[in-house]
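Let me give you the structure first, and then I'll get to my questions.
The complex appears here without one of its protein chains, the remainder shown in place.
Per-chain numbering from 1; labels A and B assigned in written order.
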Amino acid sequence: MSLRIFHRSEAVIAAVLLLAMILIGLVNPAFWQLDNLFGLIRSNVVIGIMALGVLMVLISGGIDVSFPAFAVAAMYLTIRAMLALGYDGVVLPFVMATLIGAALGAVNAAFVHYVRVIPLIVTLGTGAMVRGFLLGMVGASQINIDRMPKPLIAFARSELVGIGNGDGTHYGLTAMVVLYGALALAVHLVLRYTLVGRSIYALGGDAEAARRVGFDLRRTTFFVYGAAGALAGFAGLLHSSMIWLANPRDFAGLELDVIAAVVLGGASIFGGRGSVLGTLLGVFMLVMVNNSLIIMKIDTTWQRVVVGAIVIVATAMTAWRDRKRRI
Amino acid sequence: MKLANDLRNLVNRDDNLGQLVLITILVFALMAGLNPEKFLRPYNFESISYVFPELGLLSIAIMIAMLTGGIDLSVVGIANLSGILAGTFFHQVIVAHETPDGTVLAYVAAGVGIALLTGLAAGLLNGFLIARLHVTPILATMGTAQIFTGLALVLTGGPAIVGFPAYWGFIGNGKLLGLAVPFLLFLAAAVAIAFVLSRTMLGINLMLIGTNARAALFAGLRRERMILYSYMLSGLLASLAGIILSGRTNAAKSDYGTSYLLQAVLIAVLGGTNPSGGRGTVLGVSIAVLALMFLSSGFQLMRFSNFLVDFIWGAFLLLVIALNAYRNRTR
Partner (left out) sequence: MSREQNGAAGAPAVPRTRGRPDPVSDILIELRDIEKRFVGVRALDQVSLAIRRGQIHCLAGENGSGKSTIIKIMSGVYGPDAGQILVDGVPVARLDPIAAIRHGIEVIYQDFSLFGNLTVAENLALGHELREKRRLVDWRAVRTLARRAIDRLGVEIDLAADLETLPTSGKQLVAIARALMSDPRLLIMDEPTTALTRREVETLFRVVREIQRQGIAVLFVSHKMREMLEISEWLTVIRNGRKVAEGETGRFDEASITRHMTGQDLSGEPYRWRPAADGKPPRLDVRGLVLPGDTGGTDFKLEAGEIVGLAGLLGSGRTELALALFGMVPGHGGQVLIDGVPVRLSTVQEAIARGIAYVPEDRLTEGLFLAQSIERNILVAAYDRVTRGLMLDRARARALAAETVAAMQIATPSLDKPVGQLSGGNAQRVVIGRWLMTDAKVLILNGPTVGVDVGSKAEIHRKLRELAQTRGLAVLMISDDLPELAQNCNRILLMHRGRLVGEVAGGEASEASVSDMLRRLS
């Protein structure tokens, strides 16, 4: 009875996460200090929102490596537009960024559904196209804080909890985490309580059976890739708001980290399995490992190696778990 | 007569190959038409022949991984690591202007050996994870890519390693028999791989395993071993690409060529490789590289930025794939 909970992958990951946190904390107790934890949570937000989109794509049996390019494109285009028009609001830019992402995602969906090319190739192509177009046609120069729209920065600065250090510095728990939480909840609700959401699991489980039972796979595919694009676009704009910088070269190489985080969180690369909770944990794990190497006084040059090793160990474990599905 | 027959068989065997050749010719004609003075200069083709080999080798490396239904996302990491290890070695043993020439040559040969060995070892790791531990190739090679790049970073501390010996530079920049050395190396490697794939047990095994892994089990094929070898082969090619790359640029850095990875995957698929396994030829991949090199060279000569060339590559790939899908459907 007590062991049954460990059959759920989320429980296993949570346990591993906890263990890792304890280990890191032992090496350097500064880990547990509030400013570090708040910082960690803050780092989760952008990657986590993107991961939610990737989660849905993975569950549907596909894969998406174009989302960082979409994120950066939506972000940069929106900010350039804001600057050109002198726009000062917050809501509309986010809407625009989200729509740009969704439109790009729809292109992915069209190729996957109508042309029937495997998602890896499609998204490699569209990602390259978007990034190339952005840097080549729109501009490669980054927009620094002095030119960044103030409302965006102010928005991203808002905090839930602010704590002042005695020396005048200040740290706090960003309010963006509420956005993250809300989006995570929304995705969870969609996956669990809507028929579109269930169709994603069905598609990933057995595409042919999904067609036979009557699901509209076109709707599912467009939803999945469109949502991944939309979430990426949103996250992209949020990111630049949070770092006060709009750099069109950003997010390079991020796709593999995010996919690793989602897989770490229990999603199967073959499709049909995955949960929002698992993804939240997987992202937290990834971010924590990345951030904590500094805290553990490990030379930053070793960071990549450590992350890579963790990815490998984790994926070896998922390979063992998924072993029934291979030949 | 026999050659003509062979050639005809070659093209007929794969409709897509014929289409690819046609597309390459069209691209060539288009680029030549848009920019005859610059594009058609011998100098242009010469410079293509210096840059083409790295990408070509990486693309073939990925094709080999795809033959068994896998993929190798760590090839660029392997290339960089190989170059960096060789460079580090050179810095340890060679003192500029002091070490006698003959010794330098020996060291360079050793450096080549080190680089190639790196490729084999990296491929061994990939193959072990994929064939023995049954980790999905995408995830396994994603992880090892991080590890290789990470190790490269640790070795260099960040900045590029420069100052390779002249002999090393010759590999990337020299000319032999009127042709670019890297191009000759590529040709040699391509012919060798084509030979391996069609005339040796390894190659035939890979095709069979990629076509039906279960039937391969029932036929007594040594699946795990063959897959292991295939990733080692990919690693070897990647390290050769790394040698050429660092030879050409006289530098090795942990994050060189990141755009190469994407391009190599696209080229492999464009060249007729089936990502699910069982089909792929060196010839197809080579022609695809050529097509894309003509494309990028042409656009670069027209002063398009590199970024725009990326855009065109992506668009080109999707276009060709859509075309293939359309033709296959109406068949």
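Just so we're on the same page, a contact is a pair of C-beta atoms (placed from the backbone, for glycine too) under 8 Å apart; a residue touches a chain by one contact, two chains touch by 3 or more.
Because the structure is a prediction, the values reported are computed rather than measured.
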- Sole contact to the chain not displayed, among B:R41, B:R132, B:R214 or B:R327: B:R214
- Query: Which chain B residues would touch the chain omitted from the figure, given the whole complex?
  - Reply: 198-202, 204-205, 207-208, 211-212, 214-222, 278-279
- Note on the structure: Residues on chain A facing the left-out chain by the touch rule are 192-198, 201-202, 204-206, 208-210, 212-215, 272-273, 324
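FYI, only the chains that are shown with their structure count from here on.
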- Whole-Å distance, chain A centre to chain B centre, using C-alpha means? 31
- Task: Would you tell me which residues of chain A are touching chain B in their complex?
- Result: 63, 111, 115-118, 120-122, 124-137, 140, 252-253, 256, 259-260, 263, 269-270, 299, 301-309, 311-312, 315-316, 318-320, 322-323, 326-327
- Item | Complex interface listing, chain B residues touching chain A | 71, 73, 129, 133-136, 138-140, 142-151, 153-154, 157-158, 213-214, 217, 258, 262-263, 265-266, 269, 275-276, 304-315, 317-318, 321-322, 325
